[in-house]
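Removed: one protein chain of the complex. Kept in place: all other protein chains.
All chains are identified by letter, namely A, B, C, D, E, F, G, H and I, in their written order; residue positions are counted from 1 within each chain.
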Amino acid sequence: MSLINTQVQPFKNQAFHNGKFVEVTEQSIKGKWAVVIFMPAAFTFNCPTEVEDAAEHYAEFQKAGAEVYIVTTDTHFSHKVWHETSPAVGKAKFFLVGDPTHHLTRAFDVHIDEEGLALRGTFIINPDGMIKTMEVHSNEIARDVTETLRKLKAAQYTAAHPGEVCPAKWKEGEKTIAPSLDLVGKI
Amino acid sequence: MSLINTQVQPFKNQAFHNGKFVEVTEQSIKGKWAVVIFMPAAFTFNCPTEVEDAAEHYAEFQKAGAEVYIVTTDTHFSHKVWHETSPAVGKAKFFLVGDPTHHLTRAFDVHIDEEGLALRGTFIINPDGMIKTMEVHSNEIARDVTETLRKLKAAQYTAAHPGEVCPAKWKEGEKTIAPSLDLVGKI
Amino acid sequence: MSLINTQVQPFKNQAFHNGKFVEVTEQSIKGKWAVVIFMPAAFTFNCPTEVEDAAEHYAEFQKAGAEVYIVTTDTHFSHKVWHETSPAVGKAKFFLVGDPTHHLTRAFDVHIDEEGLALRGTFIINPDGMIKTMEVHSNEIARDVTETLRKLKAAQYTAAHPGEVCPAKWKEGEKTIAPSLDLVGKI
Amino acid sequence: MSLINTQVQPFKNQAFHNGKFVEVTEQSIKGKWAVVIFMPAAFTFNCPTEVEDAAEHYAEFQKAGAEVYIVTTDTHFSHKVWHETSPAVGKAKFFLVGDPTHHLTRAFDVHIDEEGLALRGTFIINPDGMIKTMEVHSNEIARDVTETLRKLKAAQYTAAHPGEVCPAKWKEGEKTIAPSLDLVGKI
Amino acid sequence: MSLINTQVQPFKNQAFHNGKFVEVTEQSIKGKWAVVIFMPAAFTFNCPTEVEDAAEHYAEFQKAGAEVYIVTTDTHFSHKVWHETSPAVGKAKFFLVGDPTHHLTRAFDVHIDEEGLALRGTFIINPDGMIKTMEVHSNEIARDVTETLRKLKAAQYTAAHPGEVCPAKWKEGEKTIAPSLDLVGKI
Amino acid sequence: MSLINTQVQPFKNQAFHNGKFVEVTEQSIKGKWAVVIFMPAAFTFNCPTEVEDAAEHYAEFQKAGAEVYIVTTDTHFSHKVWHETSPAVGKAKFFLVGDPTHHLTRAFDVHIDEEGLALRGTFIINPDGMIKTMEVHSNEIARDVTETLRKLKAAQYTAAHPGEVCPAKWKEGEKTIAPSLDLVGKI
Amino acid sequence: MSLINTQVQPFKNQAFHNGKFVEVTEQSIKGKWAVVIFMPAAFTFNCPTEVEDAAEHYAEFQKAGAEVYIVTTDTHFSHKVWHETSPAVGKAKFFLVGDPTHHLTRAFDVHIDEEGLALRGTFIINPDGMIKTMEVHSNEIARDVTETLRKLKAAQYTAAHPGEVCPAKWKEGEKTIAPSLDLVGKI
Amino acid sequence: MSLINTQVQPFKNQAFHNGKFVEVTEQSIKGKWAVVIFMPAAFTFNCPTEVEDAAEHYAEFQKAGAEVYIVTTDTHFSHKVWHETSPAVGKAKFFLVGDPTHHLTRAFDVHIDEEGLALRGTFIINPDGMIKTMEVHSNEIARDVTETLRKLKAAQYTAAHPGEVCPAKWKEGEKTIAPSLDLVGKI
Amino acid sequence: MSLINTQVQPFKNQAFHNGKFVEVTEQSIKGKWAVVIFMPAAFTFNCPTEVEDAAEHYAEFQKAGAEVYIVTTDTHFSHKVWHETSPAVGKAKFFLVGDPTHHLTRAFDVHIDEEGLALRGTFIINPDGMIKTMEVHSNEIARDVTETLRKLKAAQYTAAHPGEVCPAKWKEGEKTIAPSLDLVGKI
Partner (left out) sequence: MSLINTQVQPFKNQAFHNGKFVEVTEQSIKGKWAVVIFMPAAFTFNCPTEVEDAAEHYAEFQKAGAEVYIVTTDTHFSHKVWHETSPAVGKAKFFLVGDPTHHLTRAFDVHIDEEGLALRGTFIINPDGMIKTMEVHSNEIARDVTETLRKLKAAQYTAAHPGEVCPAKWKEGEKTIAPSLDLVGKI
């Protein structure tokens, strides 16, 4: 069954966040929108550019009331060193979550069993802990954070306006569609 | 286990394509890149706008050597009528695939059991039938085809240049990264 | 075991009925006689002629205190469009029930697994929700609604006169048989 | 799963036929169309009227190249006596098949376990042993053989003209429908 | 395990008895001695002579306070006709029990699975519903009711005189044996 | 399932016979008719009278080409002493079979588990080892060997005349019935 | 697991004892020491000599407060006759226990399945029903009751003097050993 | 099932024998009679007296062509030390078998699970590896080797004279009994 | 799963300790640090040197508040004799624990099934019964008790100073490391 519209499973992980080690759980991420971004491994090739991409848009995520969580199967110890040694990752002000037990990675179905690493998966989770969008790439193909931002806003808009749906390519501020019997078969 | 980097499962479905009914299978989609786009149901609200969005970028997909397949759990009979009656869908020159047995929808893990409809899922499949990217939305949140195009090109570039990976936000023509030992821990 | 003299299983489906979408359940069909007619798929060849046949006798069913339900594995969205675009189906004033989950079709044992469509099955159900007659055809063979009307009346007569049975070919108004010991071996 | 379009299961029963006891099997009924009619029990109330109804149309069945088989869970001994003692049954020139093991009755899914008797079921079987139509009534509701004749002819017509389907209420000699892409959504 | 000295299992069957249809159960046969006689099928060859044999000794069974039940796997409808049409069976004043579900026949372990008929079994049951003697023949070998009468009386005598046993060939009025320690090894 | 018309199961037992210990098996009893008579225990009350009864008719059994076997769960050692000490048993010239393993007693379904003894069972077995009649009494009710003789002869007659059946009460020399279609429903 | 130091299992058997039939159970043997002696079968070759051996030492067993039970798989009826006819067994004043159900023989693990007889087993049981010694021979090898008496007395002595053990070959009146730490490794 | 008349199970153990460590197996003990004597533990209280008892009769066992094996769950290392430190055990010229895996002890069913030690069990095994007698005591009750010698000789005598059995208390040189039919019931 | 940081499983064994036999359990070892040393077998080659090694450092263990337990699968009887006969083992003032049931040896996963002996395993257990270190050698490789002492002290130090860890090679009195965020990635 798809993960879409299911609750995030319980987890308890250590993260490096603004110079501190903190615990992150399925409870702690509730209450605001969450963007969970899995990456294969610290210290590798295009992961830092993805972290940097997220860092550069972090102000926009915050403005949208969303928090960002980067996850790898490394420890939070590695994440601290990564933050200190990588010029790109050093910009990150959000959570770098270690998943050495691989439980979180498996719970989001992005674990590569023969490598012990995560696929590039991005998940938008609403404040109730419900997964609303997912996007997973084979690891040689990186993501674009602006598209994640667009989806986040579409998800927030439809959450706030239960009677409407966003048409294709919808961007913040555009018109949405209010479904009605008359529209069936007419668009 | 994630569907990424697995083979498309065998299927045999009827599609409406350029005024004809044709059979589409896991074999027939091989040989070129395929973009498989699931939608909830014909005749509904934002589905036509998504079909239209795809139609308007179809020339670009073709230029990129890719074919597009729209799939719903309706019959191909419904798809013919949808094409005839919807101004938006009428623009579609690609395959409108009927999946009345729901096998294809289940094979891509986008089936909503309690509704009998598909989630909004988009899959890029390489010419060998291997799934390279997936993107699934809760049905109230529509997609943007331009992002699919960007991913397709990144997937094609890395397929063509096995020794390189695309950094975040990579767009056609930009520099990629050639992984090397020296880069480990340095980006 | 045969479905005859068993209760209709629980279901909850959306139907198109007189320009509206309404919910139909195993409860909502109780209280009057129900005629449930399965068809393979909207927009196909002899289905509209069967719907039309039912439509032309609908007044008689109503006079007999019975309601008519047409069911396919399509959505109610497709049924609305079918009603709007088909001259034959447009005459229908009864319920066009969508069964996209295929649950109802399977509950009446008329599902063709390899096609995802229904067989041509007709069921007469008494006001208590008990199935009294069934008739199923291979899909290339259409039905005749007048025979369904004849059976409905025979079923209603024997329900109203528990001590009697209808002889072969019985039509409304004809004599029935009151079983008695003396008749055993004498007819 | 429905019995429609499945093969008749193997059986071997004794029948009374034109003053003789003969064996009837799933092989012996092949080669021509077969009409198999189940009845609850010899010597009972409306069963003889149904046998008589079949007898009176037997010439037509023969003309259509079909054979008729009446089945009850009684022995063929009882069938001989029934034929001798019942004025109605005495007219029967077709097979009166005994099913004391109840195997045949169960194979057609018309067995009432708590009574050991059959439901009123009628089955049309093509010359290859494939069941094409079924009709089952609660036992207080008798059948009309003329409708069985109509179905037989529709089944024979569509078997002989694979490219056509019979519309609703079709009777021998009327026009049929040749499905074509153009007709989809147009009737 | 042998049926001897076990309780008759629960059953509920229809019988033809003195021109009426009546229900017979494991409760209704209690309170007096019962002789249950299974036969293969109504209308067959030596069954009527056995029924006639029972009929001619019926007065003696009655005098001994015992009731007689003839059972076949036919219906009670067949039994009525059998009684009316057979000169031999017509003499029967006891119960002709129909067993169309075959439950009673199986409960006494005299069912022939491949024929759906009973073996020739005779059972004497005491007023508490306990089986005291059984006798079963291959169907080509008929029984002699006078021996059944002799056994009935021996069973009744030992039931009435708990301290005694009947020696071989014991007939009503003859001396019995009162077991005692002294007799062990002495007869 | 009934033991009637089944093969005697394999066995190997020691018997006392004409002053010698001999082995009896399912093979050794074949080739002639066998009468197998189970009794509860050596040295008990009415068992000797039954043995004596058999002894007095032994010449007739021999004339009919049949052998007699008395079986108890005692050893053949006990049977020798029984033969020597009991005036009644001393007359026996047939086989006194010991069954200390209780296998034979269980194979004929006459074992009383809570006592370790046999019920009074009599079985007639044809020269092919097939059981043709069985008769079992609660132990307080003794048997009459003359009825066993009558059955033996009826069994032998029908075995020798496959086309005929013995009517009730049939005794050697009387008329039998040759079943034919015409007789069905006529006796 | 060994039977030594386990409780005798529940049993209920009939015995011949001083001219009477009496019931013996696992309860009735408690309260004094019991010597249970299994033998293969009444009336056989060296069994009587063993019974006689026991009979000649019976006074000593009684003086030691012990009761003797001879058990075979024969009935108590056979035991009465054995006692009457065997000069050796006739001397027995203790219990001759019949075990026709073979339960007791199996409970002491001395049953020979392929013969239905017991092995030559001797068991000494204390007044609490606990088995203290066992001795079993292949049946061609008889026992010596004097050794059983010696064991009985050793068992009684150690039971009465919990702090001591009997050395090898210990006989009544001899010195025993009081275990102490100092003796470890010193004898 | 009893161990009597079963084969010794396969084993491979180390023993201390005449100043050497040697391997003992189920094969090595074949070819002559074997007396296997289990004891609880080296260095304990009455075990040395039993070893001494065996040692003092060892010449007789040898003369009878039998070998003696003492077994405990200790190692052969302990047995060497036991032999060196115990005046009683030091007399032993036979095998002191170590069973640290407890396999041999369990194979003879004399293992006390809650102690990890053996019961006092003695087994006589014939040259074919078949167990002929067993004797097991609760550990507080020691054995008498002279009785073991008597049994060994009885076992050897009956093995050498297949047609005879030893009567109770039989000792070497005494008369045995040749079973014959005439003796049944006569001793 | 590793035994490290698990509770010692329940056990109850006899030990030789300072000239007495005493019971040792998982409860009795709690309250102080315990060093449990498994050895293959008493009386063998390098085991005494290991016992002697432990004995010579026993004062240090006592000073550190720890108790020492030597365990083999021998009995405590053997341990007493070992202590008396071995010059090396005679020095031992700690517990020599017998494990004849092998339960303790299996609980610490050092049992060699095919030999019934223990591997050379050493375990340090804290006063709460939690195993903190384990060390196991193939039996030809002996241990060095001074290293065990070093580990014991490191375990005690870190237990007493929860916020610190001992660096490699740490010996009593040396500096430890207090983990802090700042140290991550810096040593």
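Everything that follows uses one rule, which is that a contact is a pair of C-beta atoms (placed from the backbone, for glycine too) under 8 Å apart; a residue touches a chain by one contact, two chains touch by 3 or more.
What you see is a predicted model, and the numbers here were worked out from it, not measured in a lab.
Screening A:E56, A:E115, A:D128 or A:E174 for touch with the missing chain picks out A:E115. Touching the missing chain, out of H:V81, H:L119 or H:A142, is residue H:V81. For the chain missing from the display, the contacting residue among A:Q9, A:T25 or A:T101 is A:T101, taking the whole complex into account. Residues of chain H that touch the chain left out of the display are 19-21, 77, 80-81, 84. Taking the complete complex into account, residues 41-44, 73-75, 77-78, 80-82, 85, 99-102, 113-117 of chain A touch the chain not shown.
If you put the missing chain back, the residues of chain B touching it would be 181, 184-185.
The rule is short, and it goes like this: only the chains that are shown with their structure count from here on.
With steps allowed only between chains in touch, the distance from chain B over to chain H comes to 3. When you average the Cα atoms of each chain and compare centres, the chain farthest from chain C turns out to be H.
Most remote chain with respect to chain A, judged by CA-atom centres, is F. Separating the centre of chain B from that of chain G, both taken as means of CA atoms, is a distance of 87 Å. A separation of 64 Å divides the Cα centre of chain B from that of chain I.
Chain centres here are Cα averages; for chain D and chain E they lie 40 Å apart. Residue positions 184-185 of chain A are each in touch with at least two other chains. Taken as a graph of touching chains, this assembly has some other topology, since it is neither a line, a ring, a star nor fully connected. You'll find the chains touch as A-B, A-C, A-I, B-C, B-D, C-D, C-E, D-E, D-F, E-F, E-G, F-G, F-H, G-H, G-I, H-I.
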